[in-house]
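A protein chain is absent from this complex, but the other protein chains hold their places.
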Amino acid sequence: MIVADQLVKVFPGVRALDGASLRLEAGSVHALLGENGAGKSTLIKILTGVQRPDQGRLLIGGEAVTLRSPTEAAQAGIGAVHQERNLIPAFSVAENIALQRLPIRRGLVDRAHMRAEARRILGLLDVDLDPDVRVDRLSVAQRQLVEIAKALYGESRVLLLDEPTASVSPAEAELLFTVVRKLADSGAGVLFVSHKLEEVFAICDTVTVLRDGRTVLDAEPIADHARDDLIDLMVGRSREALSFPPRPPATQPAVLELDRISTAAGHREVSLSVRPGEIVGLYGLVGSGRSELAKALLGLEPIESGSVRVRGKNVVIKDVRQALAKHRIGYVTENRKEEGLFLDQPVSRNIAVTVWGRIAGALGHVSPAREGELVSMWVDRLGIKLASSRQLAGQLSGGNQQKVSLAKWLAAETEILIIDEPTVGIDVRTKGAFHELIWGLAADGMAILLITSDLAEMITLADRVLVMRDFRIRGELDNDHHYDRTSQAVIRLIHSKEI
Amino acid sequence: MSTRKPLFGLLGLIVVLVVVFGTLSPAFFDERLVLFPLLRDIAIYTVVGLAQMVVLSIGHMNLAVGRMAAFSAMFMGLSYDRLHLPLYAGLCIGLLAGAAIGAFTGWIIARTGVNSFVVTLAMDFALLGLIPVVYTALTANAAFTVKPDGMRELRQYSLGDVCLGNVCGSPAVPQMMLLAVAPMLALGYLYHGTRPGRELLLTGSNPLAAELSGIPTRRRVVTAHLLSGLLAGLAGFMLAVATGSFRATIGEEFLLPSFLGAILGGTAMAGGVVSVIGTFLGTSLTLVIRRGLELVGIGLEYLNVYLGVILLLALSADRFLQRRGVKS
């Protein structure tokens, strides 16, 4: 009933989709699988009218369509439940469901009709929810159900569910699956995007796998495939990890140690250690608690129990300033636009922000010469392409922006560096240069904790890989930089049943 | 430089207007009667604009800018009236009071995380209530009328009274201008040459990234509001000197010009971009228009209309150019 045919979508520096196809049949639950960055979310955005493809066609009921907005997608019968929570907290369940097309009688919102409609749709789903209750009083899973009901309100025949169980308890997930199954049985087509293979096997009929923006498995019955086959398809065998000249094994004692850390963000009993000259990889899916761990370490989230040792001494880190000035710890943030850079400020300031404390003289005077020298040194060393150091950070390409946010911490002479998703949204060539750079930093004796969702990157760079899931460390592997072996071991840890 | 600050446009506009007004009404160039008071007003309102600019630099606002000036001026009046302090000692006490009320406001914002708009609004109400109470309790007709030595001179003296040998300054430039030039230089240096100044800008540009880059953002919030209170106090002093008494109503007219001067000068509402010279030029533009229209006889009634239209046009043009810049 809905077909995406050879879609291509190019963003600056990345081919997000490169010939992706999808066939969704009525009356079935269809799984869309792929690792982070395989192009799933782009595909969903195209199907829901948020973005438009550069090439390829979209067919609904055999006819080519162009979806220009979410409203048009809804009119075409496609309802979506996005990862972002898209409800109005202060509105009732019924009103959220009906917001797209509020029923009106005598100029006013017809609440009785709205309530009846909401009750009808919730009834279809067999969900027992009071339509009058405010959405901000509901649990996450209940809100998820409201979003599904909302997606169905527009007479949707196609329902897209993007990671619907990401923050839902197992029991609540069960309820959700029952609803999904029911919908499919009543003739709707459901596209189910999930990282959790158990779920996919439990409720899906057919499966499509994306890798690097291409469809590598096209709408086949899921029963024909074993778990491991799907993992192989998602990860791919073709890619080889880059190799760099070996580094001497790190033998010095660890400079950063976490000992059974529990945090207010939800981490339980997290332990890890990093030695000088070592790259420790922290792998996990989006939302598994990796960035939150880094932030807790820097004092941005309260640590409830456990201890942090830096260079063998127990420490309590209050904020980033202290982490930097006292312990020489830097954190290259994942989200460079929101957390890493000052886009409307010159590159020089973006890099020098961490060194002012060191080079400022009396009354906080910053010598322009001294600052300029430091900035141009790091611009040269990292090969940042600039017209001038007064250029605004926002005007640089993604790769150069990322280099700027790394340069900031290198200029600060850190010895322990936490690097969070360094190459998201960066083209392949720059990626390679980045990997070389990180490798070189470790060779020079930097202790690096590398957070990434890019398996190839992890296997290229890390000496050891820790796998995090649901805010706990699920296992640790020594990385022999052999792609097949390590990647499968990691994926198995990620998708393993509860330990 | 890629942060387009409309400095040349402003300067050009001011020059054109001065020429036009001067041609229409030659009295415009009268040093004693027109230029001297015009420049004195420009000096005062530039400081007012700077008081708003420092909070805009971190992406905040100060709605109590005028009342902080009154608060500060109240302490100055008190120290002249009760303690019989000399002019500049009283000024220092008043500035301290301004800085203190500003820092207190900043502290509340940093501590509670409540929007600066609301906190300074509440502060404005509180001071609006407090100040007249003090004045009625301590003075006969709601003003400290004691004039310390030097106040009259400060009001009337120009650079014409400063001579090096036979060369004297222009009698059109009031000495009070120095009170505006000093903070302009200081702020220019703060923002361009020092760590705290740059940290203010980065806090305004992206508070989250600032925090994650090790900038003590809360302390910077307090710093910005402290400076705002201090500058408001200075402006209050200047206005009191110019009008001859320390009254409860000082600063009543500050709010609107404080935004006009700073925003016209290219300071961004969202924070991260300031222009000291721009604030000076923006203030000058509004006051040149005001005085010019008065002289040409168009009348005060149209004045605000023109100011508002100019503000809208200037900003729309700026936005339009920016958008075109992004596309090309």
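A and B label the chains in the order they appear, each numbered from 1.
Throughout what follows, contacts are C-beta pairs under 8 Å (C-beta built on N, C-alpha and C of every residue); 3 or more make two chains touch, one makes a residue touch a chain.
Please note the rule applied: contacts and distances are computed from a predicted model.
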The hidden chain: which UniProt name fits, "ABC transporter permease", "Protein-export membrane protein SecF", "NADH-quinone oxidoreductase subunit E" or "Electron transfer flavoprotein subunit alpha/FixB family protein"? "ABC transporter permease"
Among the displayed chains, the hidden one touches A, B
Taking the full complex into account, find the residue in A:264, A:363 or A:387 that is in contact with the omitted chain. A:264
Sole residue of B:96, B:122, B:159 or B:296 that reaches the chain not shown, by the stated touch rule: B:122
Residues of chain A in contact with the chain that isn't shown? 70-71, 74, 82, 84-91, 95, 99-102, 104, 107-109, 111, 150, 264-266
In the complete complex, which positions of chain B touch the hidden chain? 61, 63, 108, 112-115, 117-119, 121-133, 136, 256, 259-260, 263, 269-270, 300-309, 311-312, 315-316, 319
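In this section, only the chains that are shown with their structure count from here on.
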Please compute the C-alpha centroid of chain A, do the same for chain B, then give the distance between them in whole Å. 46
Contact footprint of chain B on chain A as seen in their complex: 298, 300, 319-321, 323-325, 331, 333, 338-345, 349, 353-354, 356-357, 360, 363-366, 368, 390-392, 395, 408
In the complex, chain B touches chain A at residues 1-3, 193-199, 201-202, 205-206, 208-216, 268, 272-273
